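Worksheet for the structure shown next.
Removed: one protein chain of the complex. Kept in place: all other protein chains.
Chain nomenclature is as follows: A and B, assigned in order of appearance, with residue numbering initiated at 1 for each chain independently.
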Amino acid sequence: MEWVNAIIQGLLTGGLYALFACGLSLMFGVMKVVNLAHGDLAVVAGYLGVGVIAVTHMPVLWTIPVVVVLMAVIGYILQRSIIQGAISRGELTTLIVTFGLSIIIENGLQQFFTANSRGLGVGDSFITASFSIGSQIIIPWLNLGIFVLAVIVLLGLNQYLSVTKYGRLIRAVADDREAAQLSGADYRHVFGIAAAIAFGTVAIAGICEGMITTISPTIGTDTILLFAFASVVIGGLGSLWGTLLGGIVLGVAQAIGAQINPSWEPLAGYAVFLLVLVIRPQGLTSRGAQA
Amino acid sequence: MSDRTGNGGPLLDVRDLVVHHGQLRALSGISLTVYPGEVYALIGANGAGKSTLLRTIAGLHHPTSGSIAYEGRDVTGLRPEKRATAGIVMVPEGRRLFPSLTLEENLKVGMSYARKGPWTIDRVYELFPWMKERRGQQTAQMSGGEQQSVAIGRALVANPRMLLLDELSLGLAPVIVQRIYAMLPQVLESGVTILLVEQDVSQALRVATHLQCLLEGHVTLEGTPAEVTREQVEAAYFGVNDGSNGLWSGSMPSSRAC
Partner (left out) sequence: MTGQLAAGSRSADFSDVRVTRSRRNTVPSGIGALVLIVVLFALPFYVKSGPLGIMVQGLIVLTLASMWNLLAGYAGLVSVGQQAFFGLGAYFVLIPAMHGITPWFGLVIATIAAGACAVPLWWLVARLRLGYFAIATWVLASVVMLVIEQISSIGGGTGEPLPGLSGMQPAVLTAYTYWAALAVAVLAIGGVYLLLRSKIGLTLTAIRDDERAARSSGVRVGLARMGVFIAAAAGCGAAGGVLAIEQLQVVPGTSGGVFSVQWTAEMAFAVIIGGIGTIEGPILGTIVYMVLQQTLQSYNAWYLIILGVVAITIALFARRGLWGTVVDRFNIRLFPVGYHLWASGEGQRWRRRRRRPATQAAS
């Protein structure tokens, strides 16, 4: 039964991975930008949450909307200024700029917050609280809650892209920037909105990460970016639900690996990722686009 | 000779436009004037610069020198999306529909920044009745003619004042082309002025009120379909040099002279 619990855990973690990943996927789909600083943004959000709590003493869950709005605004500004500048100068420049941002953020966080990890403190009882199915399957409330939150966010994002005016514009600009301009859309503004969404979703994920484990300056690239990327690759580009599937596959693979040997946990995930990279670079559910 | 100035000032006034593609000079000092209610056709062989001219007017390309005036004000430096909201809307070469969007979504994008006017999605469905029942379909599976209609519809719902049509006939069978051009009168009725690029000369001559022929970035002929002879058009199209008047044969009747 340990195996079943582990797999369920992995599945639930997959939701969080998908939440990390959807912003990365969005920015690439719309602007063709691979944001190497993506993982670090989640960490920034986590630390913002720490700061907000320190100042206002509000409950952790309330920090989510506050931090999301803050990060979305930061995302829009950053996109319209630096990232847009990099985009117009080419892919190489964009990679260098996002890489530079990543290094700056990580080292900056390290300077201000030291390299120690921090948690967002949901209260010990909540972290370990769980319910049981049958006598042996244990499901922690927090993990389940985060998974549900992730699914809700993905659903919301999907609806937004399908039904609203700006959602359509985002998809249109992603398809054909010039044609969108001819219809009156300022693509830089649309890019900004997409970036704001990406920053917002990764902020939610960052706070959840802070609740479920701890955050530290380096996990942005050590784990988050790579897991997000792996989820996107495994699940395939261009599909939000594919990203969820990718996240789940990654989470389950890690859980299985951890069961066999605790230090194999990250390796197992990377193994799956490399396998997919070799066999089918398009991922599991893409429409055949090249990675 | 018709008096074009009777409708007030020109809607579009292009002066001495010079446009480069990198180091290649695509347009060498082009001027043209379009008055409200006209159908102005640009004809010429491949590479003559017609599409470049249209794209520059739409704002997708920067001229090296020269000016573009719309409704009396200078728009030479205006971004393309601002020109669209001002009323200059282009149907680009090759349709350029949004492949991941459905037919109706394509039209809705066209409406995103639409001006006030008579065109709505429903009116487009009246113009192209087949669209209504297929409005949930992906446009990628549609035929060339259907896609062209959707592209035109997308431009119409923005309620343009000046509609730019770039190579409508490209890749389409003549029958389809005629059917598409058949809707032009209804568009004109709604108060839209048209500037079009067309490789099919006879089609252009059939619908145009005025025309200009381009060859390698220069204007070789200008006038109305009634004024120009077939020989003049051929000569201007292919650049036949019979040694009489410098490089281009035949005279160039200018409608401004009237």
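Structural remarks
Note that a contact is a pair of C-beta atoms (placed from the backbone, for glycine too) under 8 Å apart; a residue touches a chain by one contact, two chains touch by 3 or more.
Computed from a predicted structure; not experimentally measured.
Within the full complex, the residue among A:5, A:218 or A:259 touching the omitted chain is A:218. Touching the missing chain, out of A:28, A:76 or A:199, is residue A:28. The chain omitted from view is touched by exactly one of A:86, A:120, A:149 or A:173, namely A:86. Residues of chain A that touch the chain left out of the display are 28, 32-34, 36, 82, 85-86, 89, 91-97, 99-101, 103-104, 107-108, 110-111, 115, 218, 221-222, 225-226, 229-230, 233, 263, 266-267, 270, 273-274, 277-278, 281, 290-291.
Rule of thumb we're sticking to: only the chains that are shown with their structure count from here on.
By the touch criterion given at the top, residues 165, 168-169, 171-172, 174-176, 178-187 of chain A touch chain B in their complex. Remark: chain B residues 58-60, 79-81, 84-85, 89-90, 92, 96-101, 105, 108-110, 112-114, 154-155, 158 touch chain A in the complex.
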